[in-house]
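Here it is, the structure in full.
Removed: one protein chain of the complex. Kept in place: all other protein chains.
And now, subunit A:
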Amino acid sequence: MTLWFFQNFFHISIFSVSVFLTVPLYESKMDLSQYCKKCLLFLPMERLETNSSVFDLDIISNYQRGVYIMAQNREFVWRRLHSLLGVIPIGVFLIQHLVVNHFAAISEEAFNNAAHFMESLPFRIFLEVFIIYLPILFHAIYGIYIAFTAKNNTSRFGYFRNWMFKLQRWTGVITLIFIAWHVWETRIAAAFGAEVNFNMMADILASPFMFAFYVVGVLSAIFHFANGLWSFLVSWGITVSPRSQVIATYFSIGVFVIVSTIAIRALVAFI
C-alpha cells in the first residue's frame, strides 16, 4: 500500500489538488459567474441591466440600436451554440472514441491497429483542432459559467429532473477534470514523443487508483452526454409535449446504459 502510494504520488497529488480546488469552488458562494460572463460577452456589466429596454431609448440611432440588440442577444447564441456543440461534434466524437477503444476488448493487436489508423488520418491536426479541441474548450468554459450561475436546491425540491439538473452540472465539472488529466497523460505525452498504444493504457490502468479515476471520469462523461442529449432535444424545441419528453428520458437512459457498457468493457480489457 505504501509502495503503491509513492508510485502514484504524482497522480494522487494532482487529482487531490484538482478535486479540493474545484469542489469547494463549485459549492461556494464565490461569484465567478459574473467574471466569466464579462469575459465571455466582452461587454461592460452595466450594459447587461435586465430591466432596460432598448425600445425605450428614442434618442439613439438605428445603428446604435442594432449594435445594442446584437450585444444583448449574445447569450442566446452562446447558449444554443453550447447545446449544439455538446452533441455535434463532441457527442459524436465521444461515441467514436469509445467505439475505437472497444477494439481493446477484441485483442491488443486490434486496438493498436485501430489507434494507428486514427493517428494516421490525413490533416490530423486540423481534425483535432476543429472537431475536438475548440468545441470542447468552448463547451467547457461556457459550461463552467452555466454551472456556477445555478443554485442547486435538490434538498428542497427533490424531483427527478431537478436531480438530473444537478448531476448534469456535477458530471460536467468531473468530466472536465478527467479530460484535462486524460489529455495530459495521452495526447500531450504523445506530443512529447510517447507512443499511444495498448501498453500505454495498460500501464496507466494497472494502478487501481487510476482505474477508478478512469471509470468515474468515463461514466460521468457518458452521463453528461446522455442527459445532455435530452436537454438538447428540449432546448431546440424538438421534444415539446410532456409525453415526448418522458420518452426522450427513457431513450437517454438507454444511451447511457449501452455506451457505458461499451466503455467499461474496453477499460476492463486493459487490465
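In this text, contacts are C-beta pairs under 8 Å (C-beta built on N, C-alpha and C of every residue); 3 or more make two chains touch, one makes a residue touch a chain; residues count from 1.
We adopt the following convention: contacts and distances are computed from a predicted model.
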Per UniProt, the name of the complex member that is left out, chosen from "ABC transporter", "succinate dehydrogenase", "Sulfate and thiosulfate import ATP-binding protein CysA" or "Fe-S cluster assembly protein SufD": "succinate dehydrogenase"
Of A:157, A:184 or A:250, the one touching the omitted chain in the full complex: A:157
Touching the absent chain when the full complex is considered, from A:110, A:146, A:216 or A:264: A:146
Selected residue (touches chain absent from view) among A:76, A:126 or A:192: A:76
Residue numbers in subunit A that touch the chain omitted from display: 31, 33-34, 41, 48, 50-51, 53, 69, 72-76, 79-80, 146, 148-153, 156-157, 159, 161-162, 164-166, 168, 230-231, 234-242, 245
